[in-house]
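Excluded from the complex is one protein chain; the other protein chains are retained at their positions.
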Amino acid sequence: MKTNPPIRVGIIGATGYTALEAARLLQSHPGAELVAATSRADEGKPLAEIHPSLAGRCSVAIETFDAESIAAKCDVVMCCLPHGASAETVRQLVDTGVRVIDFSADFRLSSLEVYEKWYGVKHPWPERIGNVAYGMPEFFAAEIAKADVVANPGCYPTSAILPLAPLVKAGLVECDDIIIDSKSGVSGAGRSAKVATLYCETNESIAAYGVGTHRHGPEIDDLVHRIAGSEVSTIFTPHLTPMDRGILSTIYVRPKSASADAVMQCWQEAYRDHPFVSPVDHLPATKHVAGTNFVQMSVRVSGDRLVLVCVIDNLAKGASGAAIQNMNVMFGLEQTIGLN
Amino acid sequence: MKTNPPIRVGIIGATGYTALEAARLLQSHPGAELVAATSRADEGKPLAEIHPSLAGRCSVAIETFDAESIAAKCDVVMCCLPHGASAETVRQLVDTGVRVIDFSADFRLSSLEVYEKWYGVKHPWPERIGNVAYGMPEFFAAEIAKADVVANPGCYPTSAILPLAPLVKAGLVECDDIIIDSKSGVSGAGRSAKVATLYCETNESIAAYGVGTHRHGPEIDDLVHRIAGSEVSTIFTPHLTPMDRGILSTIYVRPKSASADAVMQCWQEAYRDHPFVSPVDHLPATKHVAGTNFVQMSVRVSGDRLVLVCVIDNLAKGASGAAIQNMNVMFGLEQTIGLN
Amino acid sequence: MKTNPPIRVGIIGATGYTALEAARLLQSHPGAELVAATSRADEGKPLAEIHPSLAGRCSVAIETFDAESIAAKCDVVMCCLPHGASAETVRQLVDTGVRVIDFSADFRLSSLEVYEKWYGVKHPWPERIGNVAYGMPEFFAAEIAKADVVANPGCYPTSAILPLAPLVKAGLVECDDIIIDSKSGVSGAGRSAKVATLYCETNESIAAYGVGTHRHGPEIDDLVHRIAGSEVSTIFTPHLTPMDRGILSTIYVRPKSASADAVMQCWQEAYRDHPFVSPVDHLPATKHVAGTNFVQMSVRVSGDRLVLVCVIDNLAKGASGAAIQNMNVMFGLEQTIGLN
Partner (left out) sequence: MKTNPPIRVGIIGATGYTALEAARLLQSHPGAELVAATSRADEGKPLAEIHPSLAGRCSVAIETFDAESIAAKCDVVMCCLPHGASAETVRQLVDTGVRVIDFSADFRLSSLEVYEKWYGVKHPWPERIGNVAYGMPEFFAAEIAKADVVANPGCYPTSAILPLAPLVKAGLVECDDIIIDSKSGVSGAGRSAKVATLYCETNESIAAYGVGTHRHGPEIDDLVHRIAGSEVSTIFTPHLTPMDRGILSTIYVRPKSASADAVMQCWQEAYRDHPFVSPVDHLPATKHVAGTNFVQMSVRVSGDRLVLVCVIDNLAKGASGAAIQNMNVMFGLEQTIGLN
């Protein structure tokens, strides 16, 4: 049922949840095919042994990473490595000429200084900082279409930038008084063995973490600035919520003069031609977008603030769905192929 | 194992979750005993049939409400009826001379006007508005000790008032720029049959509700004012979180000059002699207080704000645990009896 | 992206979980389209208002049921009504000439007597009992292809018949000593407002129900008999498990002489050409098939028994996925279209 020839896709760092989600989405994508997967552990094992939900549906085996051999069989590579490690691998891949979608934070920020301060590492490929397409086709489709490297957005930033950027751009809200209170499912914490994300630690419990220190804060500020043209300064607080998937961001903004209606109208104009973003009247729940690349956002008045509520699936629009959407743009397909 | 004679307790409206929690706590309370339970439905049935977790441990049967006969066998009555209905029942009980702990919102606010505006009902006993002890022994123990009616606090207000009131009183934070983003387990929504709280609607999902309109907002403002002596104006947003129990409130305040250390010190002084309230260094999770009457609160700096995080169990300190604590105060027992 | 012209599909009784799942699957089906939806409640409302996860993706509105007008715009109708009510509606639809996939139990059994005994109702269309295709294409594809009515299988039966039928047919196991211990997610209990399926009743809890009395017991026995040619007598116990979706059936059989290897080989032969059924070496979890139409089954030796473990998604292969698979067969499409 695949178009001929399909886009050939490789996944680097294939044992985590974003890799699994990408593999699943590729499974049903009519114009692309997973052809290679690497991981430092588990070499030689079938990918379906690492991810039993692929059993009977996927015959790819884990191989050792080698940039040349991956590039030889792939049209595009999704790199699911941690920050720091990712940039070096991306550089090797790009040197071979293959196109890359990088899931890490290594190329998202426009400032090397901000990157090195917040991530605490020396960047392995500083020349490309600020010179990579940010993978949010709602704002950067032209750059993505011709990019050799796409920086796939952070999950929290996606849930904050999409509702905020049009309002800041239109001058509807104050730029220096924005509070983003975000709640994420546990898959955002990854698949490595840690006591903190054991079932019995996170189940039946909600907790804030990284208050004032989470690295997605500067990403939000940077991107809203790049998209809207105004510097913003936000307070960002993430919370770990007992569910597999989903992010809900509750965003408190101080309107200049805007009403809730003006916000809805601004969003409707901004996203008229963007199939995945839906301003809605109801207060959306993460379940309404679970397992999809869709985004729902709504607005309410509370006292002297406007409260924006935005939901996404952190593994889909917040990671692997966005990667597929970016791939579609990179290869000239309709954005929604394989995602509706 | 009960002291002799124990405090005899009745529960009105015994089929819900707060009633069950009160019954459970009374089960292990060494100085009190559940002796009567009423409900409009289920008359004659054993209470343990309505709440199978009481099977083999509780022989009380549901009876029809009659103020006189309840008063004849009880020293104190916990009234778990909805607002509006509750005030009328409380009046009948008080007329018989029995003391009452009212779980509803009917006597919590100090202003009849605010009550009737937010609750949309005519108050059945307006003379007592502003003339009832608010059931938070951390601030009102003297009034509670001699009260005929105690207004048991709302669950969200408890999680906001306890961290906020000492800081406002000490003049550490601005009073007109307070944002309270609260997350509650589903038991807060009660035990009546509704599609919205079916397992498959709320599981694996988080959602905001009542944005700008939830009735616990004015309760928070009123009580902080009464305790701290300054008017405050807060933005309050509740969220339904996929867990049985627990409330986490993330509170954004603008410090006058206070540091995080000053906040911790202020809390430590305020709660030195209050056994259930613990300022802690770690960021607390709701699980850390689940099933207990304890409160944990912490503080972090984020940009130009202080972020306060407070966790309680909504059914315990947020409802039935507080009721037991109030009962202990009313009858001259140590506050912690039956609750540690 | 739809083929031209797509199969036009109507859904009767569109407010429940199986209807939502069918609507979602049709959304991404390249060869079919949802064109009509009915419900006794909510007439005139957009379907996306009842199911907010369809917001921005589905423009169908709820209409009043009228067999003629539904038939005029549909090629096939999925009837999601409760048993008893369904048969009468199916009859009206079939009379107009439209083809029907019935989600209820009304046409699954081959014996009118067994139906009326277990379901406690007079069957409205007894002539068709035993004369309707059972919607399990793994065994009845030829009948389904030409059927005017397809009886979509029960969720538990699917998880039991698929592992059992080939073994019984091959004579590998005793027919009179089969114990089926099944565990289902809560969505199987439907979307009507009931205390028993509130979040706080079923979360963090597992319970058996309908022990010895659940109506899927006779369906399993009947179908294994029809497929395998031998009468079987099973003990069936369902359990409500705190998860949205999924069924795991643990089946205890007494082998005649069969080893675990013989079981695997028997399954591999039986399902070689059936894309959704995978015998696997690992012990499968319901999560491995969540959100998919796939079935995984495995076998272990325990004492003198063989233990068969089979997992499905109750809403997908256990209901709406099977319905799409049946529709594909009825209209000559590949079984996997829209389901992989």
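Order of writing sets the labels: A, B and C. Residues in every chain begin at 1.
To be clear about the criterion, a residue touches a chain if its C-beta (ideal position, glycine included) is under 8 Å from a C-beta of that chain, and two chains touch if they have at least 3 such contacts.
Keep in mind it's a predicted model, so treat the numbers as computed, not measured.
Between the chain not shown and the residues B:53, B:111 or B:192, the one that touches is B:53. Among the residues C:114, C:262 or C:283, only C:283 touches the chain that is left out of the figure. Remark: the omitted chain is touched by one listed residue; of B:65, B:107 or B:294 this is B:294. Interface residues of subunit B with the unshown chain, by the touch rule above, are 1, 27-28, 30, 49, 52-53, 55-57, 204, 278, 280, 282, 284-285, 287-292, 294, 296, 334, 336-337, 340.
Taking the complete complex into account, residues 179, 181, 183, 185, 201, 203-209, 211-212, 233-237, 239, 241-246, 248, 250, 252, 283-288, 290, 300-305, 307, 309 of subunit C touch the chain not shown.
Seen from subunit A, the chain kept out of the figure touches residues 17, 186-187, 191-195, 197-204, 242-244.
As a working rule, only the chains that are shown with their structure count from here on.
When every chain is represented by the mean of its C-alpha atoms, the one lying closest to the mean of all protein C-alpha atoms is A.
Top-ranked chain pair, ordered by C-beta pairs in contact, is A-B.
Residue numbering shows that subunit B and subunit C use the same positions for more than half of their mutual interface.
Relative to subunit A, the most remote chain by averaged C-alpha coordinates is B. Averaged Cα coordinates give subunit A a centre that lies 40 Å from the centre of subunit B.
Look at where the CA atoms of subunit A average out and do the same for subunit C: the two points lie 35 Å apart. For the pair subunit B and subunit C, the distance between mean C-alpha positions equals 45 Å. Within subunit C, residues 204 each touch two or more of the remaining chains.
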